[in-house]
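Here the structure is laid out as structure tokens; the discussion comes afterwards.
With one protein chain removed, the remaining protein chains of the complex are shown where they sit.
Naming follows writing order (A, B and C), and every chain is counted from residue 1.
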Amino acid sequence: MTDGYADIREAAANASQAIAEAGLVLLAFGNASAVDRSRGVFAIKPSGIPCATVRPEQCVVVAIEDGAIVAGELRPSSDEPTHRLLYQRLPGVGGVVHTHSAYATGWAQAGRAIPCLGTTHADHFRGEVPVTRALTDAEIDSDYEWNTGLVIAELYGAGGLDPHEAPGVLVRSHGPFVWGDDAAEAAVHAEAVETLARMASITLAVDPAVAPLGGRLTTRHFDRKHGANAYYGQRTEVRG
Amino acid sequence: MTDGYADIREAAANASQAIAEAGLVLLAFGNASAVDRSRGVFAIKPSGIPCATVRPEQCVVVAIEDGAIVAGELRPSSDEPTHRLLYQRLPGVGGVVHTHSAYATGWAQAGRAIPCLGTTHADHFRGEVPVTRALTDAEIDSDYEWNTGLVIAELYGAGGLDPHEAPGVLVRSHGPFVWGDDAAEAAVHAEAVETLARMASITLAVDPAVAPLGGRLTTRHFDRKHGANAYYGQRTEVRG
Amino acid sequence: MTDGYADIREAAANASQAIAEAGLVLLAFGNASAVDRSRGVFAIKPSGIPCATVRPEQCVVVAIEDGAIVAGELRPSSDEPTHRLLYQRLPGVGGVVHTHSAYATGWAQAGRAIPCLGTTHADHFRGEVPVTRALTDAEIDSDYEWNTGLVIAELYGAGGLDPHEAPGVLVRSHGPFVWGDDAAEAAVHAEAVETLARMASITLAVDPAVAPLGGRLTTRHFDRKHGANAYYGQRTEVRG
Partner (left out) sequence: MTDGYADIREAAANASQAIAEAGLVLLAFGNASAVDRSRGVFAIKPSGIPCATVRPEQCVVVAIEDGAIVAGELRPSSDEPTHRLLYQRLPGVGGVVHTHSAYATGWAQAGRAIPCLGTTHADHFRGEVPVTRALTDAEIDSDYEWNTGLVIAELYGAGGLDPHEAPGVLVRSHGPFVWGDDAAEAAVHAEAVETLARMASITLAVDPAVAPLGGRLTTRHFDRKHGANAYYGQRTEVRG
């Protein structure tokens, strides 16, 4: 592959494999993509190829603007229009992952946002993992996958959310779409969403009336790992 | 094996192994069969042999019409009459799988059909995973396994269901019987039924009053993968 | 080992390993024993040695009558008196297994017998998995492990149960003690009790008011695998 798409194809394939290894891919549901904004394209897993074994050269390169296939022999994931819309509308998103992981999908089926109940959650999301509105009949009947992206995107920007602070959503009755600065981070966030959903289920069973975490502790944990004052890991010279 | 049954014996053994690898075989419960309608026979796992290690030549070849053993040294699965009845009554079924996988069995014990709560479900079943009626005392006391097949089959055809659109049922107080175009697909559907049961349990815990998915979205997803307008995978030239 | 205890020591070690491999041994809790009634002794896992790695020659040989150590360098499991009492009181028991497997222990902590809710259960127990009464303060303060055996044994014989039809119990607030014709079968029954407890938990969450299985179906399934008319497996010439 000397066409210059090797990086994003490898990133898409690696993220696909990462979600399979993390146990997030049930019944072959799952796909990942990685964007190259400077060239206006993203690479996405092909349809029907298992996440665990997809190879970089199988990933399909698609134009962000119109979905034209720029490179690749196979058909892209049937969810390609959802990924494309997210790259169009959500600034700063470098990779997108979709799974039907069990707990996140269970919450999506209940049509309920995952409340921020603890610091595990606040380390990844500044607030709840949101859930989209139901699609209208017209949105289901035509351009379904594109409209799935639309109901996600309308929560952001004017919708009130910041894609960096809520790096994923539950698509109602469907499952999670999750992103990150790159595809590798998107895969980590997909694992986080599944973990947060599972922990929230455990907590609800212990106390069905549990209240969400206060804003102070949410902020403390989110900012411990994100932004200028982060002090987790070996990335900066600052020490907490 | 030059008797011409090698294909269905291999298919039955492979499907038996597939359900074991998928974690659906608890306590040695599980069996699979594959049919050759042109010859009027099916191959089925022998009784008491572990799914994980069954070999094709151990599978027993049985006549669809009367259960006569056509080939094989061992006794067939004790559920052989249930498989046989399904091949007799359900057109288009190429393979049958039975498990006692934990969540599907849990729902079967509750005597409750698994409602279609999301797109994961709608991708596999056009509507709920049905549950059979209770057997009468007479049906239990005589020809029990045959009658187990009868209460499944009476849900289909005149009973209202299409075996292609509801490729499996929960036998009340027992567990899932599942099928497909061939034994390999039956094994995939067995994994799907277990996954759908588990996701439904997670959803019920979050919202005990959750409503089933609307027909529009169910149809959209089922038809995305099945029938003339399917556009998932690499199987057709159509692109969604 | 030319002392004639090699068989029961190997059986005890194998059953210990089997429960570890089946995921029933949490936090190092678990032990197994095997009896040789002709010699009046049983071999039991030593205390504090992991089930997964115990070797036959480490197993301690104990007299059924008085608990005297007949062979072995190590101290027997602290639950040895419970095993001993079961060999004294329950005819036909060839091996005993104790675990703290998660679901069975969860039900034991709730002090609730596991109702027979389906055929998976009826294939192993003719009726519920019983739970013992609470021990009195005096029974706790002195000869605790012996008294644990007493409250199990009082459920059998004059207590109404048959050790072959109910091959294990939940010791209230503690966990399962399970047996079989030999130690290998005891280990299988321990896995069955854990599976039945888990399935019952899944069923209760779907329908908290579920009724137990009728006696007719319970009998049908129990007798399909046990006794003179059994027709499961390759063990007899009878065919169902």
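Convention: a contact is a pair of C-beta atoms (placed from the backbone, for glycine too) under 8 Å apart; a residue touches a chain by one contact, two chains touch by 3 or more.
The model shown is predicted, which means the values in this text are computed figures rather than measured ones.
When the full complex is examined, the chain removed from view is found to touch A, C. Checked against the full complex, the candidates C:G4, C:G92 or C:G111 give a single residue touching the omitted chain, namely C:G111.
What chain C contributes to its contact with the hidden chain is residues 26-27, 29, 46-49, 74-75, 78, 100, 102-103, 105-112, 135, 137, 140-141, 144-145, 173-175, 201, 204-205.
Although one chain is not displayed, its contacts with chain A can still be listed: residues 117-120, 123-124, 188, 191-192, 195, 198-203, 205-207, 210, 213, 216-217, 220, 224, 231-235, 239-240.
Convention: only the chains that are shown with their structure count from here on.
Inter-chain centre distance (chain A to chain B, centres taken as mean C-alpha positions): 33 Å. Between chain A and chain C the centroid-to-centroid distance comes to 47 Å (mean Cα coordinates, whole Å). Each of the following residues of chain B touches two or more other chains: 201, 205.
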